[in-house]
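First comes the structure, then the notes that go with it.
For this view, one protein chain was removed and the others were kept in their places.
Take a look at chain A:
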Amino acid sequence: MCVQCLMLSLCVCVCVCVCVCVCVCVCCSFFLSCESIGKNRAQAATEFLQELNSDVSGNFVEESPDKLLDNDPEFFHRFSLVIGVQLPESTCQRLGAVLWSAGVPFLVCRTYGLVGYMRLVVKEHTVVESHPDNALEDLRLDQPFTELRNHISSYHLDSMDKKDHSHTPWIIVIAKYLEKWYNEHNCQLPKNYKEKEVFRQLIRDGIRKNENGAPEEEENFDEAIKNVNTALNPTKISSAVDDIFNCVQCENITSQTSAFWMMARGVRDFVQNEGNGSLPVRGTIPDMIADSDKFINLQNVYREKALQDAAVVSKHIQSHLQAVGKPSESISEQDIKLFCKSAAFLRVVRCRSLAEEYSTDTFQKDTITSCMDSPDSEMVLYLMLRSVDRFYQQHSRYPGVYNYQVEEDISKLKLCVNSLLQEHGLSVNVKDDYVHEFCRYGTAEPHTVASFLGGAAAQEAIKLITHQFVPFNNTFIYNAMSQTSATFQL
């Protein structure tokens, strides 16, 4: 399995493996060589991987995960993250249980033929910096705060000279024309496409004309027209953030409350009081055609408001810290500012435990059934993986490893599929083709499939450790035959 991506980015890494390198390992791993054959696999791999990044401290334990679970399960408590690779189902379940009670995130990875599988198990993972791809700006044009309102009124578009007029930031342009619009529309924002079109025309009509009556080149007005659609979106808190505010962790602040929930409560208090239902102002504006002074001044209006709002949030946080007997330095001003700036994009990921996924009482029957309405959905690959694990339980081997086994194992594997479905009361159709295909795989681990999954897993691991960007929730399946993938919450 390709763990080199991890080694390129992490600081401490421990490999646990009892296996001895065999010929087969060497052919699919780039970080083992012929000389490795006969050595403990964890040891050999650790040595090669260390080459990648001298800042990484790599260690290995020559022991099987099962033995460690028998003799020293607390071994696993010391890690920020545990990644389980190609573990048999029983080991996985045992390890999952230990890590769940210890509150250690667990990332399960496996490849099986042309199928890749990842399962994330973490009770609660909070993200402040989710870095969303398409974030809407926080301009407050629908409800300008006092300082913004004052700044807008310092502009008098009609009496400006040509240069100033065409170098006025589009935010101001829209704000000014919105005032005109309000006068004629009972202070209501343009609501639908039709009204926005009329509003755009209003702005278009405002473009200065030369002596011949032809419109001058005013790029800032062009920008204003382009941005009407998004700039007039009502300032609103997303449901994701609302859910965070409604969590019990946000409500019940104790001395055990983490910094995330403490800060979430501070922002919630702000929203419910000084913010009048809105989050603290983010404080950033996009670049736009304008002269330097006008732009910087406008930017500073937003920046200063953001600082002000963050200071109020900070006061709320301080009072909660005090109430639970924690020093005010527990949460830095820098962290609070970052939290406020990111407030619209906070995310919390909660994954169900493996026990919940596997128990016939709590497994996700509806999800599985509805996905299987399309019999070629990646869900069938999940059911096949569960079935080969069942096969292993019964026969102490996986199906189709040797050529002579393929044919006869198909019917044996099919029995496993049927018993799996029956035990879970699932009336779904698993095509025979998939049973055949999984026997055909014979636990082959083609390198490219492992490499794909390794890369994906490495990035999820980095997300979990850095608390930046959002991890998947909670089952990821990759199908290298069709080059498709799916994520399920199981």
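Details
Methods note: a residue touches a chain if its C-beta (ideal position, glycine included) is under 8 Å from a C-beta of that chain, and two chains touch if they have at least 3 such contacts; residues count from 1.
By definition in this document, contacts and distances are computed from a predicted model.
Missing chain, UniProt name from the options "Autophagy-related protein 101", "Hydroxyphenylpyruvate reductase", "S-phase kinase-associated protein 1" or "NEDD8-activating enzyme E1 catalytic subunit": "NEDD8-activating enzyme E1 catalytic subunit".
Considering the full assembly, A:287 is the residue among A:211, A:287 or A:329 that touches the omitted chain.
The chain not shown here is touched by just one of A:267, A:354, A:449 or A:490, and that residue is A:449. The residue touching the chain not shown here, chosen from A:94, A:140 or A:167, is A:167.
Within chain A, the residues in touch with the undisplayed chain are 2, 4-5, 8-9, 19-20, 22-30, 33-34, 37-38, 41, 51-52, 86, 88, 113-114, 130-133, 167, 287-293, 295-296, 299, 397-398, 401, 403, 406, 432-433, 436-437, 440-449, 451-452, 454-456, 458-460, 462, 469-473, 476, 478, 480-485, 487.
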